[in-house]
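All protein chains of the complex are present and in place, except for one that has been dropped.
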Amino acid sequence: MINVGILGSTGYAGQQLVWLLNSHKNVNIAFLSSNSYAGDPYSKVYKNYNGFLQNVCINMHDVEDKLDEIDVLFLALPHGKSFHVTQKALEKGVKVIDLGADYRIKSKEIYEQWYKVDHECSELLKDSVYGLPELKRESIKNASLIANPGCYPTASILALAPLLKNKLVNPKSIIIDAKSGVSGAGRSASIANLYTECNDSIKAYSVACHRHTPEIEQELSDIYGDDLKLIFTPHLVPMNRGILSICYADLIKDISQEELYEIYKDFYKDEFFVKVIEDMPETRYVSGSNMCHIGLRIDKRTGRVIVGSVIDNLIKGAAGQAVQNMNLMFDLPENMGLDFPAMVP
Amino acid sequence: MINVGILGSTGYAGQQLVWLLNSHKNVNIAFLSSNSYAGDPYSKVYKNYNGFLQNVCINMHDVEDKLDEIDVLFLALPHGKSFHVTQKALEKGVKVIDLGADYRIKSKEIYEQWYKVDHECSELLKDSVYGLPELKRESIKNASLIANPGCYPTASILALAPLLKNKLVNPKSIIIDAKSGVSGAGRSASIANLYTECNDSIKAYSVACHRHTPEIEQELSDIYGDDLKLIFTPHLVPMNRGILSICYADLIKDISQEELYEIYKDFYKDEFFVKVIEDMPETRYVSGSNMCHIGLRIDKRTGRVIVGSVIDNLIKGAAGQAVQNMNLMFDLPENMGLDFPAMVP
Amino acid sequence: MINVGILGSTGYAGQQLVWLLNSHKNVNIAFLSSNSYAGDPYSKVYKNYNGFLQNVCINMHDVEDKLDEIDVLFLALPHGKSFHVTQKALEKGVKVIDLGADYRIKSKEIYEQWYKVDHECSELLKDSVYGLPELKRESIKNASLIANPGCYPTASILALAPLLKNKLVNPKSIIIDAKSGVSGAGRSASIANLYTECNDSIKAYSVACHRHTPEIEQELSDIYGDDLKLIFTPHLVPMNRGILSICYADLIKDISQEELYEIYKDFYKDEFFVKVIEDMPETRYVSGSNMCHIGLRIDKRTGRVIVGSVIDNLIKGAAGQAVQNMNLMFDLPENMGLDFPAMVP
Partner (left out) sequence: MINVGILGSTGYAGQQLVWLLNSHKNVNIAFLSSNSYAGDPYSKVYKNYNGFLQNVCINMHDVEDKLDEIDVLFLALPHGKSFHVTQKALEKGVKVIDLGADYRIKSKEIYEQWYKVDHECSELLKDSVYGLPELKRESIKNASLIANPGCYPTASILALAPLLKNKLVNPKSIIIDAKSGVSGAGRSASIANLYTECNDSIKAYSVACHRHTPEIEQELSDIYGDDLKLIFTPHLVPMNRGILSICYADLIKDISQEELYEIYKDFYKDEFFVKVIEDMPETRYVSGSNMCHIGLRIDKRTGRVIVGSVIDNLIKGAAGQAVQNMNLMFDLPENMGLDFPAMVP
């Protein structure tokens, strides 16, 4: 039995973690921390847990005293908020899985440039592991500190990895046009995220300046073997969950769609969670699950490839991937607690 | 291991059954029948099952030959379509759980009046059991043929049962105003159910003539101990799943809200799936689960009680309840395969 | 040319007023006041006005100096916020149309009981006119201060007026179950109104305690000729606009549906904005317009009548009705600036 604690348990990613860990047969939730709701029963904040969870939220300040009770600490706070508790946890031999951005970017300077916050634990950067199991499985198994990937990066990197690994495209030509459900914006009260401000409308945001850009570039450069830069354009779509990442790149090898399809099928052939499909993917077929569907088309007229990748932004894009990483770190079947398809409609 | 077969497996209720039975540890899905998609892999019709299900849909005509392979047959077809195969299955000792309406109404005349179809198996009516576990648990355990309740009736009967059992209201005063997500309308191509015809709009339909009316009246009359009639008004709401049933009745006893709350809590105290709550319920807290939340208010100004009940129309309102019944019929823990909360957002 | 000013111009009702008054051929918008956005061009707050409106928002404190510039002042603030400016305006001979609740309830005590605020201008109550043109046309024409009705009351009163005027129902038996789009909740940042908290879900709220209850009771009592009390249950529906009000009442006269339909057609035969229809109404057919559609069914089995009424909560339920009142007060064709149907889909 793995004892876990969650910080930021009442944000959407945190709540998704609660859902998964609560139904995970090998996990005991030792504590749920939430500053906004400290003292409240969790099922009073999230009423779907009525009958399923007895935990009462504790304050972040009380977490340090409880680090001895747990084997792994999940951090679901905004970036820049968990430096201190991370250090404390690691000192006590507690593994840390951070759903935030603090350890994803290997360069302190790039992190600070994009996140506008001083990195107070940069010494941890060298040993932290970027938690994308399909690409970093072995490192994750041995890690103490996991930098759980961002939602958009997860979808985009999985989409582009086979092309870059096999050097099939011009690394300078990559364009990622990604569309996300509104839960990606979090649970804070703001006019921009009101129902009436989002419903029945779509928009691009943070154009040419989204913080996920350096993260995607870092990982793809790593896969490719050389630095690359790309464009990443996120959009807010009127739906609760889901990310569709459409990636464009110029082919530099003459390859047919069938050949490319086989390369993708082969690249992911042992992966439980990644399915390469014949159609173009739809978010509803993965929302509510830890699955990723990838489809692709070669556009002969322009010599480009278009790869589409869908995930649930809160699950494979956050909490589900965190649980997948935990399973690896504790030598459990990788899909334990994650072995279910999306529910439709 | 219980071997099951499903007819009408590609309708929404059928697909929900597939989801639940596929993840049920004690169930093996022997066959999935679908006339529309016979010959197609199920995961080609419902792409969320890619990696989860290998079954290929068979034609309804081939089902009879396969009855020997199963212990229980689930029927998820429209009413009036499964008379013959039901008889065949029962003859072979296969238990039948019918998600359609054919055995819910005990009176052949009332059934034919409301459903406009001749009942070809009325001899089965006397032994069929109305599959609402919270009220008919013992009968269900011993049944061979289950008439799985309608979605609206499930929510409404659970809401009103404590009031009628305790004779707290005037049985002639009941009004049920119910709101459902669009999946209740099924998966047939029709202009009325197009996205553009449903989105961002609400309407009442089948006013004063919905077929669930006699079913609700039958069961509530049974609980009350005398015949009653009521008004039932369904609505189509722009959401995928969920039913909110708001029930009004005139109180005939002087009772406070706290007292009535305690009566409800006591009535459902042993029920895993029914939670009496302090607030008024919201469909999102049960959608995607087999749970039912009930809230109530006494309006002193008019001497009436208002009870609100929410369920997921495809799960507790159909497939989940069917699995709950199966668990009872096969002596398994009642919540096996159904033991998870709703996912939010 | 009528010169107008609007307070609370950046709330949803205020913005809807701006839309209507800006396209009204006989109106000049002299000023738009908004505390939140004072100093900002209106088209920066609401970008749909880019190219249509040059006004810059002014602060509420500057409004008093501008009262001389206008003929009518529209108030679109929350209740209890405009007492002082209302008095000032009336003193200067400026007509006032208040979209808030402050003058709707004739009894100071009832207002204060339900709105939890001291009424600072109760001397104005006796001369203020409840602005529902279909029932108060002559009074509105001569009024200086209009209490523009609430959205739910507008739909509900129009639905029930013919029944009560003709004494066809038991006044003690009225139940109103109303469903509204989320714009009714306003534009303030709050977690409860976030997209992810409202989408794909429905709930009843303020059950047995909504502030529109005394307003509806007051007007229906007036139509009936004697006091009555009723139940009013509002719901939040995942759509931007629209209200569907379903009203139940016990018939006390033996009347057929055709006869009742004729009574309704006759009651509203001269009304441009109210259409009695054969079907049950849908909000999408009136959303974006000042229309009201009413449908009805008699349920012979229980001797009750069910009347459904739909309006756009921001237009006929607020701003459109305010403009309709303005047209009457200034002797213009009543439908000027409001003469367009809903846009579908």
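Going by the order they are written in, the chains are A, B and C; count residues from 1 in each one.
What we mean here is this: a contact is a pair of C-beta atoms (placed from the backbone, for glycine too) under 8 Å apart; a residue touches a chain by one contact, two chains touch by 3 or more.
Being a predicted model, the structure only gives us computed values, none of them experimental.
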item	value
Residue of C:168, C:286, C:307 or C:326 in touch with the missing chain, whole complex considered	C:286
Hidden partner chain, touching residue among B:198, B:228, B:307 or B:322	B:198
Residues of chain A (touch criterion as defined above) contacting the omitted chain	172, 175, 177, 179, 181, 196-197, 199-205, 207-208, 229-231, 233, 235, 237-242, 244, 246, 248, 280-284, 287, 297-299, 301-302, 304, 306, 308, 345
Interface with the unshown chain - residue positions in chain C	12, 15-16, 19, 22-23, 46-53, 183, 199-200, 240-241, 272, 275, 277, 279, 282, 284-286, 288-289, 291, 293, 339-345
Missing-partner contacts on chain B, residue numbers	12, 182-183, 185, 187-191, 193-200, 238-240
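In this section, only the chains that are shown with their structure count from here on.
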item	value
Distance-to-centre winner among chains (Cα means, whole assembly as reference)	B
Inter-chain centre distance, chain A versus chain B - centres from mean C-alpha coordinates, in Å	36
Length of the line joining the C-alpha centres of chain A and chain C, rounded to whole Å	46
Chain A, residues touching no fewer than two other chains	12, 183, 199-200, 240
